[in-house]
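With one protein chain held back, the other chains of the complex are shown just where they sit.
In this document, chain identifiers A, B and C correspond to the written order of the chains, with residue numbering beginning at 1 in each.
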């Protein structure tokens, strides 16, 4: 489903965020992306939905060469990928409902169907009573949950989650983790960049650990820190 | 230093974020503010530097009635308070250095002194090599550390930190926690809203736990969850 | 695009307008003002043209023939003059006609001429109108060189000054007109660009959740058209209504000011304003699409 080969990313200002990254994630897999601040996790995710292009190497998602894809193709790639952004990226002048519905409106789903599915995901993230609020009227954690709701409402093939529990209390974080694992169980490939060691340790899924733009460790059913045995 | 008496906050859309909150934090104290997402932690912090006004009750900081303060007085209040915002709020078109320096330029510190102190705090948060970058060119955790640097560069009487480790890996989070405790040791009153249970448990400081806009628990040298004894 | 997509784009455009009232009002007012000024200018021009075209037709260069000149010779001179490029019209005025004209021109003072009795001291002449006031002087020179012509005269200082005035108005007016059109285009283009810049973040987010380029573009196009339409209709209504009021007022207080009638002129200008507004909106958008792609 996702494959990176020899991927490097250097920014115009000289910062090298990724160095020679090789990574394969199969359809239906769940992978944690861990590593210190600035390791290149978000940069790697950004390459997958073509928010940025690699400087070297080939990134492919669902068989498409994402880095060399034609401009016109990009929207169709993105519709197959749900993203929970580290900084949420909600439309500030639209309500929670509108923000979530937007992901369905761009694919021209029928309004009735949109209504049904938005209500469903809002329920899932525990925010049915904040449906009419604007993002600015939500707490940090609530915004984060809306971002997750938007990412999954389109039933994407791939779900990318960048630090999706950073603003959540332990109870809500565990809930969100459960939701992500459930989505994965239903067939969606999930890649989650996170610093939440306890969530990683408890989930016992594949862990890809990055340091300084390189992959240091890639283990199945692993924990956050190297060599920790449960 | 900080005192809330009978404070209530209801938003125009009917959401009640704070109910009858009483809280006293003395000069030089360190207090964690914990509680589930949407409990009202950020709202409480916002009342302290007059980003918002309480609907009922009195909020006072350093002897000033913050809720009824005249408009002209507000900047001078804010200069005594450093804030790490949950969503960072960095000026997007200014470099890291300029963002941090801004907090000193508004108080008309001498340029040489500004330069010295900015370099000093950048060193403290571990980002001396990103000084010239724009916020958009930083990783989530790097932005969070810049926000902390800006909050403390003015050597405020009070430091408010809203989820300051949400985007940091465990190592960096522990570093930031150490920095905050060090700032507190030097005399600054610190209030930190957080979901990082392990940091709270390890620090053994005062914990104020909120649920649904009310204070449920207020203990010294306590832990994140109620009744946990080390 | 499907119908649902169209209605989506339209409702997007609508919501954007309602959510950014400052930008919307700014665009509408600047469009309206630009077009209104252009419209007023066109109306002014129409009036100047009506008055001047009346007068222009009256300015003639008169070339007087020797009293001995034969009619055939005069006719061949007329035929030649009519071929000259600078000539609008030419005709022969016989000495009999000239005397009749003179008498009627004198009007109240015609009694002065009664003492002439039946004698007629005047000559036959060729009366030529030029295509433009600037041609009058060279034309007079050319006429002087015709065989049989003894004297050339053309009209008084007042008329010359009148043409100075008309020319000044036309030259400066053309400049103002072009500038106004460019200005209106600039203002509308700026409004659209500012709209794009101020919604940069929103556009980026829309793209990130899979919106196609046309779904990103069309709300802007429609928004531009709506703004252009509102602005230009506003300008058109004010221009038409204002001109009609001016016309009525002028007819009462200044009966000797023969203004151009509101219909069809002001109506046509109003229609032109609306067409221009919509057109400018579309062109303004075209110029901004690259900017939008870069956002």
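Here, a contact is a pair of C-beta atoms (placed from the backbone, for glycine too) under 8 Å apart; a residue touches a chain by one contact, two chains touch by 3 or more.
Remember, predicted model here, so these are calculated numbers, not experimental data.
In the entire assembly, the chain absent from the figure touches the shown chains B, C. Of the listed positions C:18, C:79 or C:171, the one in contact with the omitted chain in the full complex is C:171. Of the listed residues C:13, C:93 or C:180, the one in contact with the hidden chain in the full complex is C:180.
Residue in contact with the omitted chain (choice from B:9, B:41, B:117 or B:150): B:150. Checked against the full complex, the candidates C:73, C:142 or C:190 give a single residue touching the omitted chain, namely C:190.
On the side of chain B, the interface with the absent chain consists of residues 49, 51, 71-72, 74-76, 78-79, 83, 85, 89-93, 102-103, 105-108, 150, 154, using the contact rule stated above. Residue positions on chain C in contact with the hidden chain: 20, 22-23, 25-26, 29-30, 33-34, 36-37, 40-41, 43-44, 47-48, 51-52, 54-55, 58, 64, 102, 107-109, 111-113, 115-116, 119, 121-122, 133-134, 137, 151, 153, 158-165, 167-169, 171-173, 175-176, 179-180, 182-183, 186-187, 190, 193-194, 197-198, 242, 246, 250, 253-254, 256-259, 291, in rising order.
The criterion applied here is as follows: only the chains that are shown with their structure count from here on.
The touch graph of the protein chains shown is a line. Once CA atoms are averaged chain by chain and compared with the all-protein CA average, the nearest chain turns out to be A. Taking the mean of C-alpha positions as each chain's centre, the chain lying farthest from the centre of chain B is C.
We define each chain's centre as the mean of its Cα atoms; on that basis chain B and chain C are separated by 66 Å.
The distance from the centre of chain A to the centre of chain B, with each centre set as the mean of the Cα atoms, comes to 28 Å. Centroid to centroid, with C-alpha atoms defining each point, chain A and chain C lie 62 Å apart.
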